[in-house]
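The following block contains the structure, expressed as structure tokens.
One protein chain is absent from this view; the other protein chains keep their places.
Here is chain A:
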Amino acid sequence: MFRNQYDTDVTTWSPAGRLFQVEYAMEAVKQGSAAIGLRSKTHVILASVNKANSELSSHQKKIFKVDDHIGVAIAGLTADGRVLSRYMRTECINYGYSYESPLPVGRLVVQLADKAQVCTQRSWKRPYGVGLLVGGLDESGAHLYYNCPSGNYFEYQAFAIGSRSQAAKTYLERRFKTFTDSSRESLLKDALFALRETLQGEKLTSSNCTVAVVGVGEAFHTLDKETIQALINEFEIAGEDAPAEVPVEAAGDEPAAPEDGAAPADEGAAPMDI
């Protein structure tokens, strides 16, 4: 995109009917580090790449628990994302207080979208520079939504946002038809594979990614490092290609040990290994 005389104000239309400030806000989402989401009938997985500013610093938190049944992964201006997460948490808790019931994801997402839209129609505001992947469960099943700075929202079977998300999207487009009936483990593997695509050759370890799950009977929570590493080992040993459908685990827990044995193969020179 190039600068032009219609891009100073969010309340100025271009002759072609575009609001450039809103589009610039969506650019900010594309610059953020990748976040992906995918869902089956019973589970939603959110995963993000942990990008640290420098080797000295820690990475920013990009996945937030909104309620037991809803979580959000963000890409873009994380500060804006935190503020919106706080709004979502407040809405959920207020609804729960009044109705003793979890706020349906679909309604939260609409409220979020309407909030974002306001910032596209006030001259003294700016659009939120963050894209949100909202994953949650309600009466009608598991849902994954993408909320845009423009105030639009869409429901997805699987989606990826942020830098190099196209690589993840390509992977997800190949596999998404299997997701509805996937087991939790299979979904997790697909999430990690998709995330790996965005790393463009860099090694995927539990230090450079965050994965969170919400499902029927399973409150939203982030998986710990050990669990993620175990999953990574399991499919990295299996090779480059995506695995075939993994048989459903009876207890629904992480597999206790990878098929080939416990010790991970040589890590190689991993630049981000801290």
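As a working rule, a residue touches a chain if its C-beta (ideal position, glycine included) is under 8 Å from a C-beta of that chain, and two chains touch if they have at least 3 such contacts; residues count from 1.
The criterion applied here is as follows: contacts and distances are computed from a predicted model.
> Just to verify: the chain that's not displayed, which of "BLOC-1-related complex subunit 7", "Proteasome subunit beta type-4", "Vacuolar protein sorting-associated protein 33A" or "GPI-anchor transamidase component GPAA1" does UniProt list as its protein name?
The chain we cannot see is recorded in UniProt as "Proteasome subunit beta type-4".
> Out of A:41, A:86, A:107 or A:174, point to the residue that touches the absent chain in the complete complex.
Only one of A:41, A:86, A:107 or A:174 touches the chain omitted from view, namely A:107.
> Residue-wise, where is chain A in contact with the chain that is not depicted?
Spelled out for chain A, the touching residues are 97-101, 104, 106-107, 110, 138-140.
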